[in-house]
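Before I ask anything, here is the structure I am working with.
Omission of a single protein chain aside, the complex is shown with its protein chains in their original locations.
What follows is chain A.
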């Protein structure tokens, strides 16, 4: 996993290095141009990560797999927690995609409710109360007090 990260970073460095030549690296009299820093930093990033990659490959040790029976305080296994992470990730992505349609407060309020009830299996009345309270506080502070024009989606049109 680390080796992949170093390889990605090295590629990123090469991309910046190559891209920097699209701008002027040096100006008249050899002065630093807009492409200079991306070129230098890109080259440095690539070299550093190639070195790190070689170190990683040379000292390769099997990554310690989390024990299957390693439970958290709610008795959830490592595999269950990994699944939860994917669910939270996916639900957050869905909520953000929903923002232009349903608005900020509705979609993110729904996210809070779904995570606390479905993913975390918290009692529904308490989760509803937490969601309502948090959305109300956000509305008061950001919309009414600070006058932030949060997208309201369907709430706005209705």
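As a convention for this text, contacts are C-beta pairs under 8 Å (C-beta built on N, C-alpha and C of every residue); 3 or more make two chains touch, one makes a residue touch a chain; residues count from 1.
To be clear about the criterion, contacts and distances are computed from a predicted model.
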What is the protein name, per UniProt, of the chain that does not appear here: "Ring-1,2-phenylacetyl-CoA epoxidase subunit PaaA", "Putative tricarboxylic transport membrane protein", "Cholesterol oxidase" or "MucB/RseB C-terminal domain-containing protein"? "Putative tricarboxylic transport membrane protein"
For the chain left out of this view, which of A:7, A:99 or A:152 touches it? A:99
Which one, A:7, A:130 or A:152, makes contact with the chain that was left out? A:130
For chain A, which residues lie in contact with the unshown chain of the complex? 1-2, 5, 9, 12-13, 16, 19, 23-24, 26, 29-38, 41-42, 44-45, 48-49, 51-52, 55, 70-74, 76, 78, 81-82, 84-85, 88-89, 92-93, 96, 99-100, 104, 108-109, 111-112, 115-116, 120-122, 126-127, 130, 134, 138, 141-142, 146, 148-151
